[in-house]
Every structure is written in C-alpha cells, then in structure tokens.
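Of the protein chains in this complex, one is absent; all others appear in place.
Moving on, here comes subunit A:
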Amino acid sequence: MARQFGDVVIDLQNISLRFGGVKALTDISFNVVEHEIRAIIGPNGAGKSSMLNVINGVYHPQEGNIIFRGQQRQKMEPYEAASQGIARTFQNIALFKGMSVLDNIMTGRNLMMKTSFLHHMLYWGKAQREEIEHRKKVEEVIDFLEIQSIRKTPVGRLPYGLQKRVELARALAAEPTLLLLDEPMAGMNVEEKQDMCRFILDVNDQFGTTIVLIEHDMGVVMDISDRVVVLDYGKKIGDGTPDEVKNDPKVIDAYLGTSH
C-alpha cells in the first residue's frame, strides 16, 4: 500500500468503563496511528459506541490512560475534545432538526469563529467578514460531499441517507484531525453505502484525516479499513489487519459466525 502512516495519534491503555454494576468496557488497549482508517467491530452491546464516547470525552473511564498526541489526557469535556480536533458523527442521526443544511454545517465551524454576540448584533465589518470567510469553507465541504442542491433545505425534510451525509459534512467542517464515525452506513442501500465509502476514503486520502469507524457491514469494514479492533462483551478479542482478524478463530466464534 502506498499510503504513509505516521505516529500514534491516540493510545488507549487498559480502559475500563462501568455504569454502576454494568461493565461496559473492560481493560481495553489499542492505538490509532496518523492517517489510518481504524475500524471497531463487534456484536450489539459490545461497547463500540462507548469506546467512541470515551475517545471524545462524553464518558470518563474509571480506569486506564488515554495518551492523545503524546500527552496524558486529564478528565475532559466533549467541547475540549472538539477543540483538539476530534469530530464525530452519531449512530442515530444527531442533526439540528430545525435548521437548514447550511446552518447545520456552519455550526460545525463554531470553534473557529471568534467574534462575540456584540459583533453579531451589528452584522457588520468583522462579523460579516468572518461569516463569509467561513461560508466559503463550508461551501467547499458542500461541494466535496455533493450536496449543493439541498443547502437551503431544513434537514428534517431530507431522506435518511442524505441526513447521514449532512452529518458527515458538519463533522468535516470542523477540519478535524481525528474523525469518529459511528455506523456511517447503517440503514443505507447499496448505492448510498458505495457513496459513503467513497467519501470516507476521499476524506482520508485528500485531507489525511485519521478515521475511527464503527460499522456492521463486514464487506465494507474489510474493504476500507487498515486495521480492525474487535470487541465482545466489553472485552477486546481481536486486533490487526482485516485479513488477520478474518482468520482469527476467536473472532469467528464470537462475531463472524462459524459453520459447525
């Protein structure tokens, strides 16, 4: 493969997460290196989404260390993760239903907009220049994801597949270095899945964005990811390239299914 991987972006060491008596994650360690596409797979309830929530600060694990870009991470809030360049999409679409596609994507750039509400009140000079400058960036994202025709549509009126795409656009608008995708292809038909795969590969290729994704479609996972980590009941049962994982007996037993 011609692609170049860099240093470790995030290193998760012995992560354990409990909700009361329920153990969501137990002693999980894996890392993600720069520019790779890292998949997390596993049966329902294996702790995949919890894993993403740990990475972007929604959940705080009781045990374990997270080293993000060489720095031990303290307990932090989601907005701090966002300001460090981590963006994500959600399993159940989490768009802002009352707003247009354009406004949704513009919201993705909120951390880069520095003017205060006093500027916005006047909508003149600095505030307007900033708005237009970010609009240009947002239009680039819109072009990239081929959603020009719906930019003024309220997101609530869009079909499911397009909503997923708008959510990706909102995440990309933040120009993340680490992008977390929670089941980006769930509920899509084959063509929509192909489009989405293409966009994910393009993002990775053109912007060098590191991607961590959760996906159930094994064909997709094996095709586009560089390395796969397999979870089951909150424990890690496999880690490696798609080929290694595919042939791991433990993984086959727990997830891919065996023909007894």
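The rule is simple: a residue touches a chain if its C-beta (ideal position, glycine included) is under 8 Å from a C-beta of that chain, and two chains touch if they have at least 3 such contacts; residues count from 1.
Throughout what follows, contacts and distances are computed from a predicted model.
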- Omitted chain, identified by the protein name its UniProt record gives, among "Cbb3-type cytochrome c oxidase subunit", "Nitrile hydratase subunit beta", "Branched-chain amino acid ABC transporter permease" or "K+/H+ antiporter subunit F": "Branched-chain amino acid ABC transporter permease"
- Among A:82, A:158 or A:179, residue touching the chain not depicted: A:82
- Message: Touch as defined at the start, partner being the missing chain; which of A:8, A:67 or A:99 qualifies?
- Response: A:99
- Which residues does subunit A use to touch the chain missing from this display? 56, 58, 77-79, 81-83, 87-88, 90, 94-99, 103, 106-108, 110-111, 113, 115, 117, 120-123, 127-128, 131-132, 135-136, 139, 170-171, 174
